[in-house]
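The complex appears here minus one protein chain, its other protein chains still in place.
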Amino acid sequence: MQRRITTAVEMSVREFARTPVLIALLAFLPVYIIGVFVWLVPDATVPLTIDGTTVTVEMGAFAAAFMTPVTVAILSGIVGLFLMQTSQMADRRLRLAGYQARELVTARVGLLTAGSVIVTGASLAVALFAFTPENVVAFSIAAVLVGVTYGILGVIVGIVLNRLSGVYVMLFAPMVDILMFQNPLATESPTWTTVLPGHFATNALMDAAFTSGGNFNDFLAASGYVLVLLSIGIILFYRATMSD
Amino acid sequence: MNATRRIPAGIRASTLSFFREPLNIALLLILPTLSIQIYGVSLSQFPEIGMFAVTGSLTTVGRITGAVFATGALAGVLGLFQMISARNADRRLVIAGFSPSELVVSRFTTILVVSLAISAVSTVTLTWLLPGTIGAPFIVFSSLALAGITYGLLGMLVGTILPRELEGSLVLVILADMDNVFASGLFNIDDDITQFAPLSHPHELVSRAVVEGSLATDHVLPALAFIAIFGMLSVSAYAYTVSGGDA
Partner (left out) sequence: MKTAMKDAAQLFVKMAVPDNDISPSKGKRQDTDLVVRASGVGKTYDSRIPFTNSVNVLENATLEVNRAEVVGIMGENGSGKSTLMQILAGVLEHDAGDVTRSGTVGWCPQEPRLYDRLTVDETFELFGRAYGMTDTEIEDARNWLTDVLDFKKFHDRQIRNLSGGNRQKVNLSVALMHQPDLLLLDEPYTGFDWETFLAFWDLTEELRERGVGVAIISHIINERDRFDVIYELHDGHLHRQEIGEDDTVNPEPTADGVSCERTAAFFDRDNATGTGQRAANTEGT
């Protein structure tokens, strides 16, 4: 069983490694999305509302911090989607050939986590080049949580929707969720925005960037969100590779 | 068959292909409403302190931004997929007797037709969702059409350079998203910079038409210039593809 999992992981790593255009985009987009904003925003300060307190920060630092979860979410979502889309039909055949669902799940979850961590790493590298968060460790953990959340969402969307619809949902969802509704510039966010997938992780991230970074509850809630999504994803994956 | 019959046949075929794809219809019906509403709600969260260089309420600005974005993104997606899906079939049509220039005309007319349809849907949706009456509805429609055509052409360009569904969509949507953030004024970036964001001009045209009922004359030329540039680039790229220039 151990060897079958490693084989499955190894093969999906190879498949992913053979998409040079996608990999180049995943590497370049953090520089573009985060970099362009940091470079272009005016020299001014903005008032942010984080966990009920208002802090005033440099516009450039805000752009670097806030565009990080946006970038991480989009790119991880695409990685999750790609994982499902390249393999769904063949996974069924692999199941028939003898792979157990839990072996395939272990392999795919492992790879998804690795993928999310890598794209998060790329985004963090760009962001940390532009500004220094109050708490670097907490900032990085929060960014990884955003990545894993959206990575799993990408997998779920990849199973539920067809190829193209999935791509569009995963391209628009992070923008709507994080850029628009988890924006700390906002002072009057409707309460329903707190149930969106990016809420707790983005909160934790902005907290780590500009205030204490010690809001343990945000991390706990974000991890809980990841676990719930992961369970849903595993159930769907199991069903999708069982039969048509 | 002569060109006067071939071109309408080409336009009809590609327009039908667009409307027979359920995802396109779903996007056409849902995206403008969704985008206008989401942007409206989203911008109303922000405090109305001089952060935005806007006239009118933030909700109105948000809805205008949403309409411009939806129109551009939809037309862009159409242009992208027209290029990807038609790539090989188009080359076959050339062998069957279409001249590349006839195909170019029919493809671009299709983009035009569908962009106008999308703009009409966006205009109607915007009129319906905005609280007051729109100052100059026809200017709103024409300006949205400018946004649609700009992105339709850009989508064709991306589709020619990067003819893959996933990667092409990624590039196009990121471009549209970023462009739109610049155009919306969310980050209060200098006008000297934002004028290079293609959507900033249609955005300004729509805003002025909605709020003041007038034409923002200084933005007409830049908007047309973007169309001319993207048009030239995508026509050459497309002609190159259908004439068998690459594999």
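A and B are the chain letters, set down in written order, and residue numbers restart from 1 in every chain.
The working rule: a residue touches a chain if its C-beta (ideal position, glycine included) is under 8 Å from a C-beta of that chain, and two chains touch if they have at least 3 such contacts.
All of these numbers come straight from a predicted model, not from anything done at the bench.
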Chains shown that the absent chain touches, full complex: A
Omitted-chain contact residue, chosen from A:A90, A:V137 or A:V160: A:A90
Sites on subunit A contacted by the missing partner chain, in the whole complex: 3-4, 7-8, 11, 14-16, 18-19, 86-87, 89-90, 92-100, 242-244
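To be clear about the criterion, only the chains that are shown with their structure count from here on.
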Inter-chain centre distance, subunit A versus subunit B - centres from mean C-alpha coordinates, in Å: 28
Interfacial residue positions of subunit B with respect to subunit A in the complex: 23, 26-27, 38-39, 41-42, 44-47, 51, 77, 162, 164-167, 169-171, 173-174, 177-178, 181-182, 187-190, 193
Contacting residues of subunit A [partner subunit B, same complex]: 21-22, 25, 29, 32-33, 36-37, 40-42, 44, 46-47, 59, 63, 74, 78, 81-82, 85, 162-165, 167-168, 171-172, 175-176, 179-181, 183, 185-190
